[in-house]
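For this depiction, one protein chain was excluded, whereas all remaining protein chains were kept in their positions.
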Amino acid sequence: MSYRPGQRVRVEAREHQGHHRTPAYLKGKTGTVERVHAAFRNPETRAYGSDGLPEQPLYLVAFAQRDVWPDYGGHADDRLFVDVFEHWLQEAQ
Amino acid sequence: MQRSVHDRGGWPTDAAIDRSEHELADWELRTDALLGALARHDLMNVDQLRRGIESMPPDDYERASYYERWLFSIEARLAEAGVLAPGELDARLAR
Partner (left out) sequence: MSDHDHDHDHPPIADGDEPPAAARVRALEALLVEKGVISHEDVREGIDWLVSRTPADGARVVARAWVDPDYRERLLADGREAARELGVDPGPAPVLVAVENTERVHHMVVCTLCSCYPRGLLGPPPDWYKSLPYRSRAVSDPRGVLAEFGTTLDDDVELRVLDSTADIRYLVIPRRPEGTQDLTEDELAALVTRDAMIGVVAPAAPAAVGA
C-alpha cells in the first residue's frame, strides 16, 4: 500500500478503453485518502476473463465537492467519497 | 474526458427522480439468478456482466430496463464463450 490516510492524491486523467471503475467525473481531481481498504483483484482484467491478479490496493478517497464540480450548489464542507484503485492514483501536493 | 454511456456521475440532466417502485417480475429474478448460476459454474463473473452492459449501443442502454441490460450482457458472454451459437436462442424462441 503506497498511500496513507490523510495523504493528498490525484486521480489520473487518462483515457482507458474498456472496462474500468474510475468514474469520468473524478479523473484529474485531487482528494485525500480517507481509508485504506484491502487489495482486490483488478476488475479491468477480470472483465476480460483474466483472474484479475495481482490484487491491487483500493482506497476510499475524499474529495471536496467544490473541487469536483465548478457549479456545485451545496455547502462548502460537502464531500464526495469514492473507492479508487492505487493504479489510478498519484501523489499530489 | 471521454465517458461511456454507463458512466453517469454528473451527467447533465433535468429529469426528476421517478420514485415509483415495482416488485421484481419472475423473469427479472430469473435473469439475476442466471448470472449467479453462470458464476458458480465459472462461466461469467460480475466484471464481465458489467463490461457487457457497457458495450451496449448508447441508445439501447438508455432505453433498456435494468434486467434487459443484464440479459444483453449474459447473451453476449455466452456467445463469446461459445456456449450459444449465433441465432440459437432466436431459433429456440421461434419454435
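For reference, chains read A and B in written order, and residue numbers begin at 1 within each chain.
Please note the rule applied: contacts are C-beta pairs under 8 Å (C-beta built on N, C-alpha and C of every residue); 3 or more make two chains touch, one makes a residue touch a chain.
Here the structure is a predicted model, which means the values were calculated and not measured.
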| item | value |
| --- | --- |
| Those residues of chain B which, in the complete complex, touch the missing chain | 6-13, 15-22, 24-27, 29-34, 36-38, 40-41, 43, 50, 53, 62, 65-68, 71, 74-75, 78, 83-84, 88-89, 92-93 |
| On chain A, residues whose C-beta touches the chain left out of the figure | 21-23, 25, 37-38, 40, 43, 58, 60, 62, 65, 68-69, 72-75, 77-85 |
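The rule is simple: only the chains that are shown with their structure count from here on.
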| item | value |
| --- | --- |
| Contact footprint of chain B on chain A as seen in their complex | 13, 15, 18-19, 23-28, 43, 46-49, 52, 68-69 |
| Chain A partner contacts - residues on chain B that touch it in the complex | 1-4, 7, 9-10, 45, 47-48, 50-51, 54 |
